[in-house]
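One protein chain is absent from this view; the other protein chains keep their places.
Let's look at chain A:
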Amino acid sequence: MTTKLGGPARRALPVTEPAPSEPRPQQKNTGLAGQFAKVLLLGLSVAIAIWAAFPLIAEEHWIGLAVLVAATAALLYIYLSPRHIPAKYLFPGTLFLVIFQLFPVLYTASTAFTNFGDGHRGSKEDAIVAIQTSSVTRVPGSTEYALSIATEGDPATGPIVFLITDPATKAVSIGDAGGLTPAGAVTVTSSGKVTAAEGYTVLNAGQASVRSQEITDFTVPTAGGAIRSAGLSRAYEGKAGRAYDAATDSITDTTSGKTWKADESLGSFVAADGERLVQGWKVGVGLDNFTRVLTNDSISGPFLKTLIWNFAFAIGSTGFTFILGLFIALALHSAKVRGRNFYRILLVLPYAMPAFAMLLVWRDMFNTDFGLINNLFGTDVDWFGGTASARIAVILVQLWLGYPYMFLVSTGALQAIPGELLDATKVDGAGVWQSFKSVTLPLLMIPLTPLLISSFAFNFNNFNAIWLTTEGAPFPADNTTNGATDLLITYTYRLAFGGSGAQYGFAAAISIFIFLIVAVVSTISFRRTRQLEEVYS
């Protein structure tokens, strides 16, 4: 470990190592190279921190900046001071833990308290901008102008003006923040585009596109509204239909006079009659998402039923694959079987296939009229149409996908059991079954129990196994949200993303509930495993 990590430092050493009797120069050399590398790496860390600081300052993200400064200061302090040896080793790991584990968990948890989702993704400012921009319509019957963009000064920095050509008369006007004024000497093409104007520099598309934002925001006030650009070569007279008033914190429709007042608890602009503008913003909603999970009938009603099936599915998938895998492993463990390796390779094949594709293939094999299974057995079972048959089908698929894994780990564990123990049982007169039950199985369970628990936890949330086969079917005719093979994860996915677009806040709240369930189950299982180990060890 140390040698490997110490690579760069060692390479900087002189090729001929001094004799062990002269330890001092060696230490000095290592120290120098080490110091050099240390300074270099710390310098780089600081450089990166400074680079990361600029966007934070630009965004006025002071908390982020404070965290960055504190982390960098801590880094420098720990590595530049000769003390704090344990901290030198702990700091990087802690940093990674915070970034890759704690931060996502906290982010998910904090999302659960917001209405983050479709229609409520951005800030209130974003929503106001979107409402105003999307309300600009062409003044009915107004002229469509040809547009050229020009400036009085430098193409990159000079103030922008619009050169506007009336398509009928080819008369050119100069438009700026003060309004329209007739232009002097200009050269106009047949399409109405101005190629040269006295006193102005006409921008080409490349130059104009650099100043895209300015051009988009540029308006020339007119009596009926304002002239705006539609791209770089056309302009139209448009009028904003809705305006935001900061004093009353509301949006007003300029034609109908209807107002929508900002509701900070909903993150929407709401009119007196309850109508909401579609563009909303992200706000904190407290425990709303959690109470929704607990109080909504369509969630709490079928919850218990789904939970029971979820346990049955996870236990069934894990249990059956384990029994089958162990059985085959035992059969092939016997030295009497010829071509054992050939069989083993054959058996591992399903494990080598991409589960994704295999699930889809299995789904088609269970098709009532065209599926392989019904055709092969001459049956007419509506596999995914009946509750029992659909459940059997998904567990069968899991069995096929999962047994090679169990077979592999069981084979490994079996080979680790010393043969003397089994010989001893024979000497003592135990039968095959008894020696399996009393010696092999207990010894197998010690390494395999943690794997079974993790397999259970995986299958408990095995989204693909259901989503790519039955999608939760069959559904009762009067309830389209909760199917017979739905796991909690597929069911909640449908709730959070199937109904009205993506509702990340709600989904985060549900995922916290699922986490609690899995955590409780895993904790209990691991407790029991410890007891198991104590018994057999």
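Note that in this section a contact is a pair of C-beta atoms (placed from the backbone, for glycine too) under 8 Å apart; a residue touches a chain by one contact, two chains touch by 3 or more; residues count from 1.
Criterion: contacts and distances are computed from a predicted model.
K.L.:
The complex has one chain missing from view, so what does its UniProt entry call it, picking from "Carbohydrate ABC transporter substrate-binding protein (CUT1 family)", "Acyl-CoA dehydrogenase", "Carrier domain-containing protein" or "NADH-quinone oxidoreductase subunit J"?
P.N.:
Record says "Carbohydrate ABC transporter substrate-binding protein (CUT1 family)".
K.L.:
Touching the hidden chain in the complete assembly: which of A:Leu102, A:Val278 or A:Ala312 does that?
P.N.:
A:Val278
K.L.:
Considering the whole complex rather than only what is displayed, give the residues of chain A touching the chain that is not shown.
P.N.:
Here the touching residues of chain A are 2, 5-6, 8-10, 26-27, 30-31, 34-35, 37-38, 41-42, 44-45, 48-49, 51-52, 54-56, 58-59, 61, 64, 68, 71-72, 75, 79, 85, 88-89, 91-92, 95-96, 99-100, 103, 118-119, 121-122, 126-127, 129-130, 133-138, 144, 204-213, 215-216, 228-234, 236, 238, 278-280, 298, 364, 367-371, 382, 384-385, 470-475, 477-481, 494, 498-502.
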